[in-house]
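Every protein chain of the complex appears in place save one, which is left out.
Chain lettering (A, B and C) follows the sequence in which the chains are written, and residue indices restart at 1 in each chain.
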Amino acid sequence: MDFSPTDDRRMLGDTLDRFLAERYYHPTRMKIAGSDAGWSREMWTQMAELGLIGALFTEDQGGFGGAGADIALIFERLGRALVVEPFIGALAAAALTQDQRDEVIVGTLVSIFAHSEAGVSVDPARLNATVTDGKLTGTKVAVANAEAADIFVVSAMQDGTSALFAVAATDAQLTPYPLMDGGRGADIRFDNAAATRLDMPVADLLDTTLLALSAEALGLMERCKDATVEYLKTRRQFGVPLSKFQALQHRAVDMVTEIEQTRSSVINAGHHLGTAKGAKYAAAAKYTAAVTGKLVAQEAIQLHGGIAMTWEYDIAHAAKRLTMIGQIMGDEDTHLMRFVAL
Amino acid sequence: MDFSPTDDRRMLGDTLDRFLAERYYHPTRMKIAGSDAGWSREMWTQMAELGLIGALFTEDQGGFGGAGADIALIFERLGRALVVEPFIGALAAAALTQDQRDEVIVGTLVSIFAHSEAGVSVDPARLNATVTDGKLTGTKVAVANAEAADIFVVSAMQDGTSALFAVAATDAQLTPYPLMDGGRGADIRFDNAAATRLDMPVADLLDTTLLALSAEALGLMERCKDATVEYLKTRRQFGVPLSKFQALQHRAVDMVTEIEQTRSSVINAGHHLGTAKGAKYAAAAKYTAAVTGKLVAQEAIQLHGGIAMTWEYDIAHAAKRLTMIGQIMGDEDTHLMRFVAL
Amino acid sequence: MNLDFTPEQDAFRAEIREWLAQNLPSRLADKVRTSKHLTKQDMEEWHAALHSRGWLANHWPVEHGGPGWGAVEKFIFEDECAMAHAPRIVPFGVSMLGPVLLKFGSEQQKSHYLPRILDGTDWWCQGYSEPGAGSDLASLKTTAVKDGDDYIVNGQKTWTTLGQHADWIFCLVRTAKEGKPQEGISFLLIDMKTPGIEVRPIYLLDGDHEVNEVWFTDVRVPAANLVGVENSGWTIAKYLLTYERTGIAGVGFSTSALAELKSVIAKTEKADDPLFAARVARVEIALENMKTTNMRVLAAAAGGAAPGAESSLLKIKGTEIRQEINALFMAAMGPQAQPFIPEALDEGYNGPRIGPEGAAWAAKDYFNNRKLSIFGGSNEIQKNIVSKAMLGF
Partner (left out) sequence: MNLDFTPEQDAFRAEIREWLAQNLPSRLADKVRTSKHLTKQDMEEWHAALHSRGWLANHWPVEHGGPGWGAVEKFIFEDECAMAHAPRIVPFGVSMLGPVLLKFGSEQQKSHYLPRILDGTDWWCQGYSEPGAGSDLASLKTTAVKDGDDYIVNGQKTWTTLGQHADWIFCLVRTAKEGKPQEGISFLLIDMKTPGIEVRPIYLLDGDHEVNEVWFTDVRVPAANLVGVENSGWTIAKYLLTYERTGIAGVGFSTSALAELKSVIAKTEKADDPLFAARVARVEIALENMKTTNMRVLAAAAGGAAPGAESSLLKIKGTEIRQEINALFMAAMGPQAQPFIPEALDEGYNGPRIGPEGAAWAAKDYFNNRKLSIFGGSNEIQKNIVSKAMLGF
């Protein structure tokens, strides 16, 4: 039992922290998130050079990490910095060929996981997209960074079971738009698109994605909590700092307690990733992150009392991303009942 | 729209308040509740003489009240005083003959509603007790005041639908015991007991019972809240009254807010009793009373910090009764889903 | 005890409903129902319609143009308006300055300003909050220094809702630094066209421009614009805070929002999710309960009792319910709440519609309505009030 990161991970974390602090501070993030592209290819290339994408994959996969703990470590930091680049999509490269994955790792190929459908939040067994004779037809919704994609990893039904398929971006019709939580996304129509069946089960990529989103949420929670604690100490009302009001103290403690629980859920999901219990712990983590994320986002805004409602204040955007993570890839109820069923 | 009680009801309420304050103060209540009988026939006779049982019935039924508001008014006060006498059972006399009801009203006949079965908390359609050829067979559980009964009003299936039946107490086999919330109850075995089918649908008596229990819970909540507020003002910690700690203030306010909501739910259920919406509002009231009752009982104990955990302190018994009301005749989830279905 | 409205009140409700059916433009109702952006012209159009019927300033005395309604009538009116998806009456002139002038204004102020509020000549905004002083008005810093027949005003106001449209602002300003902090505050009316005033937009987290900062640099205001006596602003502010607000629980808004929610769920996968059904039922029961809680407070008000802490209680519960409905609405949209297309909420938008009905505004409403528990005295402040007034803590 050991909760301290390995030396390699500590170095990776430090590198990432330094990069994000120096190069991805809030005004830059806002500029990127609000840009026409909704992400920065230049930033992406630099991040690839730092090895951040490679760290998402095992040595067998051509990377130098890829354990649950690596993914959790990276996404927690990406969350804290509100990064909008397509890291979630990069995870989908685990399902691609080694050549493609090598390109993803160096940042020259962008892969995107297209999974959610209208009215079907997560369950692979309920997909409407279908592959017949190697052609994929169906519509995916709210796919983040879809415009950045070179290749889509698409979930669809074939012969009555779900599977992942690779589809070239050129074979997809996009209706793009900005996203509430920053960056851009799109609804995607596949119309008899040439699709290559991949070996990785949908459920495996889903688990990895859920772990990553939960870790990202954890980083966002920490940011919201830190800012709120700082604000309560600074802001005075009726002559005393807000941090001296016991009702607010106890609410801040409740936040901290639940954030620590979320951290544990992410550790659990990371530890069990790829094992028989992986899906169950991934569902537990996403459930925990959704519930705690809603609480922390609401409390961060409420305890700031207005200022965190403004576009100008970074915590408004952290709260939005944190909230939306609870909405995507299955919400708290979905994953709670998956936990029961798994 | 008028929320002030009629003159008649105000007088009835005043009479009942005076009687309970003078004759049913806490040590007396504890003596009665812990007695071999688990209730006081003498007290019951006096209450009948005051007209408290008659006020539960309409003039058509031989009483002089019987509206939802009458039932709510009486049970709120009975709840506040932790009365253990068989008022809930008396409500079942609405299903009996006029002669029997007259006797119930003067206190010489005790009717008891035997409804709950093991594993079936409330739904009349799922009963196991059955009537065939005028004989009732089945087992009812945790029936309060069963030993006091002269006549049972029993829910059972006949020809595939539920109905109420009158069964003489002499035809029932009781396994009696004390109750966690005071007084006594029993499991009842009916073994080919002679049963007279009654006209009133099970659902109607259930609605009245739910209203009464919700109102009783409301009275208990008020008592718990008043005692807690008083305690917080009196008890000092670190040199200041507990009532000056903002975290406790806000929790007390949350209690008050939810109690006011519960009062409204009882008003709603009383107003709609006997109408097409009666069942829906009765379910809403019982749901609200169960959720708020749990909150108030827990907070009353927690905010007292130990003293309300003791047998000697009246609020311990109020908290127990309040909690158990949430368990009987269908819990919060049961009534929530009934509300959806109704 | 009787939960029913009287036949007269039922008739009154029917009259309101009928009038709304005839006079509320469906263009406006549709914009409100679908959370579209209302323009200044939209709001003015609706004010004018209400004014022409004599219902705009429905809590003013008859002699100043009010309809002579009681608390119950006002509630019914607000309830019907919300359920018909009428635009909210912009409160700053009608519901805030109006009552203040009626109570504290000079005859001249009343005869000058009140008609101009009614006929829409003057659009008012509110200058209470300052950076660093939200609910804690006693600490406000904007100063007004006497200079001959004028005051010279310097300082900054914030959270000034719809201040970008305003002709006038009513302000709390500091006119004395001695004594208790709340004793040196005055209530001043300021023409927004006066030199030295600058309005800067604050964009909220959903991108909307709803609130503003208002900066005052050596702004010269005639002393005749003082309401009441100098240094009595605290009394006026407190009067407004406890001023009877029949609609504070937002029953009508929540009722129509819940109806929208239910109609939308039916088309999503949440339709057959028992956990979601339970969530909706919980908020529906809470709303049914609150309707009666609200009516109890109303009935007491109609009976002459001044609702004090009870309106705090209604505000707390009312905002919790509305925010929960917003949360459920967003949850029902799932990932399709994510697209952010503000221009889709402008009239005349011709771009693609993304997702089901409601997707365009679900997240925006959720985030925007987090303000409900913050402004107008945060829910924490309301709890402090209830704690003191109802529990004697």
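Methods note: contacts are C-beta pairs under 8 Å (C-beta built on N, C-alpha and C of every residue); 3 or more make two chains touch, one makes a residue touch a chain.
Note that the structure is predicted; figures quoted are calculated from it, not measured.
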| item | value |
| --- | --- |
| Which displayed chains the unshown chain touches | A, B, C |
| Which residue of B:Leu50, B:Val106 or B:Val120 touches the chain not shown here | B:Val120 |
| From B:Val104, B:Ala163, B:Ala285 or B:Met329, residue that would touch the chain that is not displayed | B:Met329 |
| Sole contact to the chain not displayed, among B:Leu248, B:Ile267, B:Ala282 or B:Val296 | B:Leu248 |
| Where the unshown chain meets subunit B, residue by residue | 116, 118-121, 141-142, 144, 175, 177-181, 185, 187, 235-239, 245, 247-248, 294, 298, 301-302, 305-306, 308-312, 316-317, 319-320, 323-324, 327-329, 331, 333, 336-337 |
| Interface with the undisplayed chain - residues on subunit A | 1-6, 9, 69, 229, 232-233, 243-244, 246, 249-250, 252-254, 256-257, 260-265, 267-268, 270-271, 281, 284, 287-288, 333, 336-337, 339-340 |
| Subunit C residues that touch the omitted chain in the full complex | 274-275, 278 |
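Criterion: only the chains that are shown with their structure count from here on.
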| item | value |
| --- | --- |
| Whole-Å gap between the CA centroids of subunit B and subunit C | 42 |
| Centre distance in Å when subunit A and subunit B are each reduced to the mean of their C-alpha atoms | 51 |
| Multi-partner residues of subunit C (at least 2 other chains) | 380, 383 |
| Contacts with two or more other chains, residues of subunit B listed in rising order | 246, 249-250 |
